[in-house]
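Structure below; questions to follow.
Missing here is one protein chain; the remaining ones are kept as they sit in the complex.
Chain IDs A and B follow the sequence of writing; residue 1 opens each chain.
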Amino acid sequence: MTSLADIEVFRAFATYATLVLVKMMLMSLVTAFYRITRKVFANPEDAKSHSKGGDPKKYIRTDPDVERVRRCHLNDIENIVPFLGVGLLYALSNPELSCALLHFRVFAASRVLHTIAYLTPLPQPSRALTFLVGFLTTLSMAFCTVRSLLYI
Amino acid sequence: MTSLADIEVFRAFATYATLVLVKMMLMSLVTAFYRITRKVFANPEDAKSHSKGGDPKKYIRTDPDVERVRRCHLNDIENIVPFLGVGLLYALSNPELSCALLHFRVFAASRVLHTIAYLTPLPQPSRALTFLVGFLTTLSMAFCTVRSLLYI
Partner (left out) sequence: MTSLADIEVFRAFATYATLVLVKMMLMSLVTAFYRITRKVFANPEDAKSHSKGGDPKKYIRTDPDVERVRRCHLNDIENIVPFLGVGLLYALSNPELSCALLHFRVFAASRVLHTIAYLTPLPQPSRALTFLVGFLTTLSMAFCTVRSLLYI
């Protein structure tokens, strides 16, 4: 059997998908960093372990920067989950390598730029545009996938 | 090598998975539509670009309809992620085509009806039932997958 690991377009998808997933995982660390340095917690047991003798309850609160990172993380999930599913199926539908690479690269770049635009934050419409580019890239792969694999 | 793209049950999964993912992606557009038409924003930079001279701060607020769409979107993620993972593994476990098609079709229909029931909103238990049908469909595929592929 020719292993999937020998097919270039599958290897390209694996590389870019892993990169965007690792980028998404970093959002957890950014959230944790803000929560600990600013003492902003959602759970009493977290506040307790960082209150050092003070009243833990006053650290159970929300903070604009923590909420911003969390919205950015959720937006990643909302967009990277479709990319994972659609991108894998697209990579397995025997697309042209150059066309597939273009899709994967544009999507990965759009998500990195989206995170920069969200966390800086850059003035709109920079974030809206980076979101839209990734969104349309996924839709384009969905269209190609359904066209070549359609089985209702 | 027989490509995965030649296996009918894989093509069926690719078609239905792409459809439910595109449906889920549309929730982002519905949220954006409500946010812009009702001027309800989560980020100061978004409020600023739509306030046209007024005070941007008064547009940073929540709205029942926006929150409803967001809950519907999150429920999609909570249910479509397991479908994606379990469904793909199930499709690769050599199931009978007719049985697999039944699972994919019922799940896809349940999520479309769930969205309609959530956004209309229809009186309960319509939303609870559509959720439950999709949930049980995924559990059924999980059971079949583990039964045929079990390797602990």
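As a working rule, contacts are C-beta pairs under 8 Å (C-beta built on N, C-alpha and C of every residue); 3 or more make two chains touch, one makes a residue touch a chain.
A quick note: this is a predicted structure, and the numbers were derived from the prediction, not measured.
Touch with the chain that is not drawn comes from one residue among B:A5, B:V22, B:I60 or B:A142, which is B:A142. In the full complex, the hidden chain is touched by chain B at residues 1-2, 67-68, 71, 77-79, 81-82, 84-86, 88-89, 92-94, 121-125, 127, 131, 135, 138-139, 142, 145-146, 148-152. Within the entire complex, the positions of chain A that touch the omitted partner chain are 1, 3-5, 8, 10-15, 17-19, 21-22, 24-25, 27-28, 42-46, 48-49, 73, 77, 80-81, 84, 88.
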